[in-house]
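And then chain A:
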Amino acid sequence: MTITRREFAVGASGVLLGSVAAPFVRRAGAADSTIRIGVVNSMSGGLAAYAQEGQPAFEYIIKKINAEGGIKSKGGAKIELIQADDTSQPARTATEARRLITEEKVQLLTGTILSAQMLALTPVLDELKMPTLSVWAGGARSNYMFTLGYPYDRGYAQSMHDFVVFLRDSEKFNIKTAVMGYSNYEAGQQVNKFLHEKLKASGIEIIGEAPLDIKAQDQTSAMVRIRSLKPDVVVGLVTPRDGILLHQARYNLNYHGSIFCGGTGGYSDLSLWKDLGPEIGKAVLTKNLFGMTGFSAGAKVDSMQKIITELRDVAKLDRIGQGAIQYAQAGRVLQQVLETSASLERDALLDAFKKVNIPFGDPNLYVAKPKGLQFAEDRLLVDGSAMFIQWTPDQQQQVVFPKEFAQTAPRPRA
Partner candidate 1 sequence: MLEVDHLVTGYGGVPVLQDVSLTLSAGEIVGLLGANNAGKTTLINSLSGMYAPMSGRIRFEGQDVTAMTPKQRVEIGIIQVPEGRLVFPEMSVRENLLLGGINARARTHRPRQMDHVLELFPRLQERLGQKAGTLSGGEQQMLAIGRALMAEAKLLMLDEPSLGLSPLFVQYIFGIIDRLHAEGLSILLIEQNLNLTLRHAQRCYVLERGKVAVEGASDVVKDDPRTRRAYLGL
Partner candidate 2 sequence: MAEFLQALAQGLLIGSTYGLLALGMGLVYGVSGVVNFSHGDFISLGMFLCLALYSALALDPYVSLVITVPLMTVIGGLVYWYLLRPMVGHQFLMVVQLTLGLSLVLQNGILMVFGGQPARTPSVVESKLLILGDVVVRVPHVIAFVVSFAMAIGLYIMLRSTDFGRSIRAVHQNAHAAALMGIDVSRVQTLTFALGIGILAIAAALLLPGTPIQPAQGLRYTVITLIVVALGGMTNFVGIMLGGLIIGLSEAYGTIYLSDTLGMLLPYGIFVLIMLFRPQGLTWSSSR
């Protein structure tokens, strides 16, 4: 070792002293012309993929807003992002949020904030009363938390249910039985619970569960189980990583006996082709598979197509999936909140959140919401619906549901 003990001791006590003294050294107040937004993301750890995909898109949109004159109603104030990393551990989301709010004096909080993080954050938000926008949570338990995520019940579960019923009733697919194939983590389980009930109520028999171990490196065994149950449809919420493994397993077993319906990232991310390779992608993605998604280049929504092109060509992002679009949308929502808010006081911001309205057809609406984007009483999206797509052999998506966006009818069963 080149560091001597004494040097280390001096250095270590320096760090400690610094940390003890830090709270007493008051930071000079932030300049009036900037609005500080805290971003608490999972940049490291097991969930890093979400934030690492979304973060660049978010930064791009914020930079664009600043370049286009900032928040005009606030005298052209520029937005400054204060980043924090919760290392994918919800307890640390709470810690970092507390730091951003009390130490960094941010005026708004946002970030990936998946459901577990949302729950961990709830007491902190209730205590410090900080208006917060989650990009992904499926619920919002604090009065100060709004979320762009699909609500588990009326978002994910309802959309998947509606699509399956649509296939059966309108498209005359033979669907009587289902196996629940979902990523076995908090959101997957929640959605599964609601979806299970809804499908049963619509007369579809659930003949088994195939939860995917989110830590596994291979899902072949899960696919063997599905194959042995031979349901008409396999349905559930699947993360991008589990999706890759699931489709790969399906390819391995060359199994085409069921229709696979699910989402979101694990069925519909554009990067799936890259992750699976073109050969496997072609063999399984284009056959008996429908993916739930909030956006699609194929959808008849100009604003959505524009942002995808822009992120790809101008921002030069190499990975444009659910994460990137959700984050870009979050940037626009925050912009509107700041523009319409009477002041930068918390109550005013909270009111502004309640009044957010990005109607269908607005150039800033990036996700497919036929009813536009507004928050309901429960601070979740009023329109939690999503589209369903099918893949074409040239790696493009075609929207097949709902009618508003549909380009074509679902491909019949192969």
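In this section, a contact is a pair of C-beta atoms (placed from the backbone, for glycine too) under 8 Å apart; a residue touches a chain by one contact, two chains touch by 3 or more; residues count from 1.
A quick word on the picks: all candidates are chains of the complex that A comes from, given by their letters.
As the structure is a computational prediction, the values presented were derived from the model and not from experiment.
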item	value
Pick from 1 or 2, the complex member that touches chain A	2
List of chain A residues in touch with candidate 2 within their complex	43-46, 48-49, 51-53, 88, 208-211, 213, 215, 217-218, 220-222, 224-225, 227-228, 240-241, 244-245, 248, 251-254, 274-277, 279-280, 283, 319
